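Structure record follows, encoded as structure tokens.
Note that one protein chain is taken out, while the other chains of the complex remain in position.
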Amino acid sequence: MNRADLEAMAQREQQRQQAFGCRILCCASTPCLSSGGQAVYDAINAVISEGGWEAEVQAVATGCMGPCSHGPMVTVQRPGEEDVVYERVTSDVARALVAAHAGKAAAVAPVEHVMPASAPFFAKQQKVVLANSGLIDPEKLEDYVARGGYRALAYALREMTPEEVCKEIIASGLRGRGGAGFPTGLKWDMVRKEHSDKKYVVANGDEGDPGAYMDRSLMESDPHRILEGMAIAGYAVGADQGFLYVRGEYPVAAKRLERAIRAAERRGLLGSRVLESGFNFRIDVRIGAGAFVCGEETALMASIMGHRGQPVPRPPYPAQSGLWGKPTLINNVETYGSIAPIVENGAAWFAEIGTAKSKGTKIFALAGKVATTGLIEVPMGISLREIVYDIGGGIPDGLAFKAAQTGGPSGGCIPAAHLDTPVDYESLKALGSIMGSGGMIIMDEHSCMVDVAKFFMEFCMDESCGKCVPCRVGTVQMHRILERITDGSATPQDLATLQELCMMVKETSLCGLGQSAPNPVLSTIRYFAEEYTAHIADHHCPAGVCTLEKQPVGEWVTA
Amino acid sequence: MAVVTLTINDEMVSAQEGTLLLAVLREQGIEMPTLCHLDGLSERGGCRLCMVELGSGRLQASCVTPVQEGMVVNTHSERLVKYRQMILELLFAERNHVCAVCVMNGHCELQWEAAKIGMDHVRFDYLNPDLAMDASHERYALDHNRCILCTRCVRVCDEIEGAHVWDVMGRGVNSRVIIDLNQAWGSSQSCTSCGKCVQVCPTGALFDKGATVAEMEKQHNFLRWILDGREKNVWSYSAK
Amino acid sequence: MASPTAAVRTKRRADDEHPSGDPRFALIDRTLKRFQYQQDALIEVLHTAQEAFGFLSDDLLIYVAHQLKLPLSWVYGVATFYHFFTLKPQGQHNCIVCMGTACYVKRAAEIVAALQKEYGVAPGETTRDGLLSLATARCLGSCGLAPVLVLDGEVLPRETPEGTLARVKQQVG
Partner (left out) sequence: MHKLRFATAWLGGCSGCHMSFLDLDEKLIDLADKIVLVYSPIADVKEFPENVDVTLVEGAVANLDNLKLAQEIRARSRLVVSFGDCAVTGNVPSLRNKLGVDDLLTAVYHEGPGRHPTGGDEIMPRLLPKVLPLHQVVKVDAFLPGCPPDAERIWAAVSALLAGEPVVLEPNMRTFG
């Protein structure tokens, strides 16, 4: 396939889709399926075949549409009309809406299930990476191509030198979406400049933060976008082999990516002589086996090579010596998801979105105590308040917002006083949290912050690889102290020791897991110190979560 | 090879480019605590005792950091000494290091590092794990209670003996050194009984059977002997 | 009497088979071949082995180690590093409760406690009668539906301790 063939394929598919008077898109991603999405999809197909409307109405199983807690979601597309989005669709609602939109019967659309496009959930979002999610069938290459897919790769291969691609990415201001926020273009350029007979491109899809599922959703909803981003990266840095490391808990994502790779290879969009150019690029999927630490890039590479997922000290950085000692580019899958739009629309367009230092959009998995939970993509710099109260619809049950937890076990909690903070790399860091990969858990008054810190510390303790002493044993000791605070046996000295330990583990651990493990503790001490002292001094848990059934050792004699 | 100049504890020092910082520090006669490092084995960077403060304030393990032109190094800042003490406290709290009844009492590297640095008590909870001993081998024994997971045994068996009998299983605080399929040492078919693992072990985790409290001493100059022979075709006894 | 060629052919077929005659080894062999017996495919091969056999027995680990020509301790070290691999046989039914942050905030711990109390089995273990394996997961990535659990492969959203117990009892008995 060459560039013209690609264009022709896109046009053919567009025409085919327009020939339908009505396309009914059903979300077939995990959250909607577990709310009964399959029955909805079956009902829609049944109605279509009962009515004999196969020629006019098309049912499509798509990826995620966003408001997962309102699922199953269905979107109706009619040429020349605005899309209509339905929430909480049942089989009956599905039957009614098909009949109404197919225009064959005098049926009335179930308007009470319509989520208006003007709803803040949609209106405040800006979809760049998720532009196709929920609108295409992730298992059909043609759907992706019809929406402009692989056009950016074709353009880059034909019109740009590798150096120009790197420059374009640098100019866009894109930063790593895995959490640390390193400038993506600079990383690419470093790998490009290395001299080596072999280089690798790796996509990190080992999304391990509890409470985050952006990467899963992207991989499941729009796999080709990631492949295209990786291929452009491969061209830019001079690599001919890519690895896509997918978390073991995400079998659907792995399956869709495998299929997408095979489809792209068949059409000459991956493999040898991509789009009839001189560029060869193969992508292999590797399945993780359940280790949070493998989100750390050196541990991830160890895992790809079949080793225990233990990190190795940097330098040397993967850009110099990565997989099998060769220069290796590692980015998060969401980062690769931003590449095609940048190449397609230009760096300047991308740099327009966001703030001075944080460009573009960021996907968040909004969860916890908010009315609407789900997957959102927002421009950088949006305030936390807009996310919680507009997009998320506020805190349910008339309770008050207490904190937003971002960055998972490596991040921190942001209290109500900072609700108006813009969400960007620097602002979150200044508050003692991090952007992280995009988990955002909202907590109300019923959440005990010491308990939350303990939860994350237990996570880090279990996930520590055990290589370096501060992380291996330090996390256990921090967890012990937090346990004592929540069970009532802590003394004021424990709090001081806890803080000392936090600083030591943060500064001496070998890799990012250990270095960031104390963050949830440090940030909750910073903003909710009075909760810690209430537990220790007054034997009282303000949120009513902790049992505090024990006493400090010193009180055993009198007890 | 190029020579670089760096500042170590306010003194200018020159060194071959690419040399690891720890070696340069030791050449300068600076006492650096180490546990996982052993001359002749690959570096691991796991115990974190040899950390130094670089000019930027960042801490780096000197055993895995190559020297660079203009590097500014501080080896014994107040912060470093405090952190090293805490790391040793963590190690003592992790397993059952009861020096008084240990075969390596008086010869143990962990015990001595603690004494040197002044770690005279442990503020953290002793975890007191319930760990087994393996005395199934005809000549040697393994006591997990004393193991600090430095993996010198794993590395010497893989890199010097070439048998790869040892590895580490599990992760985090539940990691254990293992023999073959986590089986009794005496039942291992890959073990050559060469005893190198025993000699490089810094604590009483690996010892000769029959040794009782404070009787076990270890020596690892065989490492230099083998490596010089292998790499330079030179075999010379050294006094040390 | 069979011709000599037929005898050779039969023998060759027997060679391809695992000595135990267990056809599931063919699945492992297929993955081994797909990766051309490269040692770095260890994790992929272990995935296949666990899928075929349900858990990684010592025999399986030895088989994989021999096929990839890796030391036993290496294979064992890798198999025990990752949560996904289990070296113990699993129960007839399995229930995985998500303990990700969103589920935790919505009190998933109470669901685990209820199951633990009812069946006397801690997360990561199987009941004595081999009927139910209880496990917790780091995050199933369905945070919008918290708290979530997976019962015999089916994802159940918005669970409660009582509801879950009723459901599990119905399925497991």
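As written, the chain order gives the labels A, B and C, with residue 1 at the start of each chain.
Note that a contact is a pair of C-beta atoms (placed from the backbone, for glycine too) under 8 Å apart; a residue touches a chain by one contact, two chains touch by 3 or more.
Note that this is a predicted model, so its numbers are computed, not measured.
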Request  = Please provide the labels of all shown chains that the missing chain touches.
outcome  = A, B
Ask   = Which listed residue, B:V3, B:V98 or B:V234, touches the chain dropped from view?
value = B:V98
Query = With respect to the chain omitted from the figure, which of B:D10, B:D130 or B:E231 is a touching residue?
reply = B:D130
Remark   = chain A positions in touch with the non-displayed chain are 553-554, 556-557
Task = Mind listing the chain B residues that contact the chain we can't see here?
result = 92, 96-102, 105-106, 111-112, 114-116, 118, 120-123, 125-126, 128-130, 214
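What we mean here is this: only the chains that are shown with their structure count from here on.
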Request  = Go ahead and note the Å separation of the Cα centroids belonging to chain A and chain B.
outcome  = 40
Inquiry  = Nearest whole angstrom, what separates the Cα centre of chain A from the Cα centre of chain C?
reply    = 26
Query = Which residues belonging to chain B are in contact with no fewer than two other chains?
reply = 168, 170-171
Query = Where does chain A touch two or more other chains at once, residue-wise?
reply = 291, 308, 463, 465
Query = Contact residues on chain A for chain B in the complex?
reply = 291, 293, 308, 312-313, 315, 461-470, 472-477, 480, 497, 500-501, 504, 507-510
Task = Sort out for me which residues of chain C touch chain B in the complex.
result = 58, 61-62, 71-77, 80-81
Ask   = Once bound in the complex, which stretches of chain B touch chain C?
value = 163-171, 178-182, 190
